[in-house]
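Every protein chain except one is present and positioned as in the full complex.
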Amino acid sequence: MRKLLLFIPLALFLGMGFFLWKGLYLDPREIPSALVDRPMPAFELPSLTEPERNLTVADLTGEVALVNVWATWCPTCKEEHSFLNQLAQQGVTIYGINYKDEPVKATAWLQRYLNPYREVILDQEGRLGLDMGVYGAPETYVIDAEGTIRYRHVGAVDANVWKQLQAVIEQVEGAGA
Amino acid sequence: MQRYLFLLMLWAPLSLAAIDAYEFRTPVDEIRFQELTAELRCPKCQNQNIADSDAPIAKDLRREVYRLINAGAADSEIVDFMVTRYGEFVLYRPVVNSHTWFLWYGPYLVLGVGALVILMIVYLRKANRRARPDAKKTELTAEERARLDALLEKDNKG
Partner (left out) sequence: MIPELGTYALVLALCLSVLLSTIPMVGAQRGNLLWISFARPLSIGVFFFTAISFVALTYAFLANDFSVSYVANNSNTALPWYYRMSAVWGGHEGSLLLWVLTLAGWTLAVALKSRDLPADILGRVLGVMGIITTGFLLFVLFTSSPFERLLPRSPAEGADLNPLLQDFGLIVHPPMLYMGYVGFSVAFAFAIAALLSGRLDAAWARWSRPWTNVAWAFLTLGITLGSWWAYYELGWGGWWFWDPVENASLMPWLIGTALVHSLAVTEKRGVFKSWTVLLAIFAFSLSLLGTFLVRSGVLTSVHAFAADPERGFFILMLLLITIGGSLFLYALRASEVKSESSFSLVSRETMLLVNNVLLTVICFTVLLGTLYPLLVDALGMGKISVGPPYFNALSVPVGALLMLFLGVGAVTRWRRQDGTALLKQLVVPFVIAIVLGVLSLMLREGESTLWTYVGVILAFWLLVMAISDISDRVRRRSTPVLANLKRLPRSYYGMQMAHLGVAVLAVGIAMVSAFNEQRDLRMAPGDTQQVGDYTFVFEGARHFDGPNYSSDIATLRVFYKGEPYDVMQPEKRLYTARGTVMTEVALDPGLFRDLYVALGEPLENGAWAIRLQFKPYVRWLWLGGLLMTFGGILAATDPRYRKQSRREQSKLETANA
């Protein structure tokens, strides 16, 4: 009996070792969105292109779409922008949230690098971003036709990420149909 | 080069003292602010609370805590506000639920097991000595025991 007890430390260590091994392939800094399967937070913010007009969640409903949080001070946003332009040309609906930025800079930036967004929400103070749990640009959300958040990706969107997003979109559309 | 950038990312936010010159209505509010911001984790940083971090998101979150305190929110409401938006990741004090039960009570379990082990060791030793008839070899005679006790007394006295 005592002999068996003596194997406990080894067993415990092997158990811990297994989790450490699994941990090597996880990213401790990746946080899932707390708002998955919850509605987009309510907001009323001006549009970048038509400043007298206020946008709300209603303007984002109707179909499954992407919501991209970006800013001119964010270098990674520039990297992903050309890919977003491609997606827009393919017919993907993308809404933009201009996060903690200056409208003049943002307009110039979009003129220079093209505008893939159906609408651009001006979130100068970052309130909408905060309500959505944004912690660093760029972030891209998938929302369904009712405006419920279904998925979030933190970081640039490229071909690989797009595959993941597509899978989510298909799943959402399938469930909705 | 990449490693340098990575290191820069790791260290850069650390260097500034994140000091906001907020004014509070009462000293209690200021202490609440200090305690809350110490217990909320910065979602973007490398393991820092929002009190110490210099990242823009931490600054925003501190501002929110300040705003909520001034608006009269209770500590639990402020915590809920943060968790609703950022998830339980931002709590340095983990919620006590079925997932974290072992985290909070495990050490006491181990303490209990430890206490049991101590008792078992002591009593088993006594039982072993009484049970084994050939223990005569290791048993001490009365004279030897007296000598042992005397030696131990010396040891106790240093």
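Going by the order they are written in, the chains are A and B; count residues from 1 in each one.
The rule is simple: a contact is a pair of C-beta atoms (placed from the backbone, for glycine too) under 8 Å apart; a residue touches a chain by one contact, two chains touch by 3 or more.
Model, not experiment: these values are computed from the prediction.
Just list which of the chains on display the missing one touches.
A, B
Give me the subunit B residues in contact with the hidden chain, please.
The missing chain touches subunit B at positions 3-4, 6-8, 10-12, 14-23, 30, 34, 38-39, 41, 45-49, 51-52, 87-95, 99-100, 102-104, 106-107, 110-111, 114-115, 117-119, 121-123, 125-126, 129, 152, 155-158.
Tell me where the left-out chain touches subunit A, residue by residue.
2-3, 6-7, 9-10, 13-14, 16-17, 19-26, 28-32
Rule of thumb we're sticking to: only the chains that are shown with their structure count from here on.
Compute the distance, rounded to whole Å, between the mean C-alpha positions of subunit A and subunit B.
33
What residues of subunit A sit close enough to touch subunit B in their complex?
My answer: residues 29, 31-35, 100, 126, 130-136.
Inside the complex, what are the residues of subunit B that reach subunit A?
For this pair, the touching residues of subunit B are 43-44, 46, 56-57, 60-61, 64, 83-87, 89.
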